[in-house]
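Heads up, one of the protein chains got dropped from this complex, but the rest are sitting where they should.
On to chain A.
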Amino acid sequence: MFKRKRSAKDFSEELQAHIELEAEELQREGLSEEEAHRQARLKFGSVRREQERFHMRGRWASLDHWLRDLKHALRSLVDSPGFTITAVVTLALGVGANSAVFSVMHAVLLRSLPVNDADRLVYLQTTHAPHGTGTVGAHDTFSYPVYAALRNQNGAMETVMAYVPLSASKVAVRIGTQPEEAEGDMVSGDFFSGLGVRLERGRGFTEDDEKDHAPFAVISDAYWTRRFARSPDVLGTTLYANGVGLTIVGVAARGFEGLEAGRSTDFWIPLQSRPELNAWGNPLDEGKVYITNPTWWCLRLIGRLRPAVTKAQALAQMQPVFQAAAYEGLGAPAAGENKPVLSLGDARGFPALGEQYGKPLRMLMGLVGLVLLIALTNVAMLLMARNTTRQREFSMKLALGAGRGDLLRQLLAESLLLVTAGGLLAWIFAIYATRALGAWAQIEASLAPDGAVLRFTVAVLAVAVVLFGAVPLRIAMSAGPSLAVKTSAAVSGADTGKTRMGRIVVVLQMTICVVLLVAAGLLIRTLRGLENTPLGFNTDGLAVFGVKPEIHSLEQGREFYRDLTVKLRQIPGVESVGLMMWRIGSWSSDNTEMRVNGKLPDVPNGGSRRVRINVVGPGFFGTLGVPLVEGRDFADSDTASSLHVGIINEEFARRFLPGQNPLGHVIETERRGFPLTIVGVVKDHKFRSIDEEPIPMAWYEYAQIPVIGRMDVELRVHGEPLAILPAARKVVQQMDPTLPLIQPMTQRAQYDLTISSQMLFARLAGFFGILAVALVAAGLYGTLAYRVSRRTAEIGIRMAMGARRGQVVWMILKDSLVLTAIGVAVGVPSAMLVGRALTSSLYGVTPLDGASYALAIGGVACVALAASAWPARRAANVEPLTALRTD
């Protein structure tokens, strides 16, 4: 069948020989030598045309083989639509789910920052930040003096760049008159040049821009597209951020959306010193912004190593400088205090995102890998089952002289078709699934399967093609040419080995299924637990939004918020109004240590003295519905000139004033002062997030301390909370037409954001659990149905011998129940291991949660029963006589 191909040269030599021979013949017939040659060539026609024909024919021959194989494969697949559809859909789900999760993981964890030479970029991190910096727990922020010291230390680092958000969320922005919100960062002068980010248009910043705090802005390509429709006139436009005019001087290269975790920065400005543009949108602290307040650790730092300098070398050089600068403004370190330690992290992916989603995503990748394994084994099993029934066909082909290569080519063609169809579907599935994943995770950075994901998917598919082509070949070849003439009895006995393998695969799938279901169950119950965790107050009817007015004096600020409160209270449907500086349920908090009656309280066993502080308005607790244990809520009568009062929570009283009546005690922050007299104690409630543990808290009244800036407004309304927002917007804009409502939403939605990663994780795990169960069911059904069909003759004999239907049904069911039992027996311990690994992601559920296990085992058993019921029924309906006669 396979002839050695002739070379084109060989062929043209033959043609040449032909012409020579012909010419000689003609010469012998009496023509002159010249004329004979002419005639011979003429008679032959175009030699080149013949050569082309030869060439094309050679091509066609091989192409023809493939086309024939593909056509044959297509026909054979169309002939068994059930098999084909199952296999294609299984592949699409298995591979598609993998691609989607891989693409999110790739974007979040693996993809480098879209900058030049990302390998030399490092994030600066610290452990043991000095006491009194207010950044307990955060290890990626630094004070301005630290930034200045590290930048000026011209050694191992080419440059150290600083960046800091203008707000934890979005800032009030205005272009023209329309108030809007956008995300902005303040950055050091060499931010763009140091990172190596190209400017699409205009220019980046310079060192001078940073020194002069120049009112310039560079916007992102995405923002340019979204807000300015890529207008070329954008350069020179004024953008007002928190009321400060900034001239747009550049547009950053497409794809660069900042260094912030999964968020897309809309604009950057040089580091500023104006109070309106304080770091993180914070109000002034004792009249100081982040630059003049050496103890506020708020800047994020990223550095570029000099070529050929290792991290360790750089650290050795920078550590002493860092440790000296860290204590600027703080005095000497307390005795026994741990020294702050600088470390360098790879600028790969988004560090904070990696922390938040890294572990869950890796777990997910694992779960999805299991799903893929199930999918691939399923298709392989389907193929094996299908091709075993085709043994006769293969055997016939072998008998007719087809070679091993021909069979392999045919099987590969079928596998190629299957995998191509499955792969295309998978890609479509992956695109939508990725989008859904991104939405769930609230990752705003652009997220779509890209080249790397495509390569990953294609690699998986390529493995599948070869696997699916080669696995059945063994079966096909094992038949041998002689099988064609054998009887069916011989066939039924021939595949005990494959049956054993089939059983192993089914057990393996059951095991994986149990693991996935347990994991899904644990996570979903965690989510349920989180959603039902009491917050300590009722969020129904609560709407929240932020405002950031232009404030030039304390008095003006107080007046603004007093007016706002009064006007909001007058809106029909509004029950009460509360103000707060730190929006509850937004992960933000201000932490400090507090003196109680003039001294730092003793805490047993060296426990934490950390207190969370919030600044709120009159009637705040009444608005939330947090019950008072003792004393009173803040009231309108608490003003700057009246007694400065404060409210604490039960945990504060328990820890710092045990066994005493807290009312009347005076507390103040350790460094800043602001003494206040406790007039109320409220019940503990959730402040930063749903899954936090109670922590001591203290509240100030906004009119009584000299800290006023952005505030968030809490509205308790009758009916649908969001319906009140248009009226609220009108009120705000009557006071200042340039003010947007910042991140308006229901309070419940705000809290839900704090469990969004758990929600995502749980939903995905649930989804993949169900997907796995569906796949296992399909596989089990396929395997059992196939085995029943193989045993038709046997069943026929049994029935002819007097077996009752019930016995036959039981025989089939028993088969799959035994497999299920083994699967569960192996699956439960495996699931325990996975559950242990999941512990940190669980909340309110133990890794050995009985309900999850019961559910998983029940689920697998149901699937096994359902998948065997149909084949069993078919077995019971076998006509003894027909069964014996067929085949």
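Note that a contact is a pair of C-beta atoms (placed from the backbone, for glycine too) under 8 Å apart; a residue touches a chain by one contact, two chains touch by 3 or more; residues count from 1.
Keep this in mind: contacts and distances are computed from a predicted model.
> The chain dropped from view, which UniProt name applies: "phosphoenolpyruvate--glycerone phosphotransferase", "Chemotaxis protein CheA", "PadR family transcriptional regulator" or "Glycine cleavage system H protein"?
According to UniProt, the chain not displayed is called "PadR family transcriptional regulator".
> Of the residues A:14, A:207, A:286 or A:575, I need the one that contacts the missing chain.
In the full complex, the listed residue that touches the missing chain is A:14.
> Name every residue on chain A in touch with the hidden partner chain.
3, 6, 11, 13-15, 17-18, 20-22, 24-25, 29, 43-46, 49-50, 53-54, 57, 61
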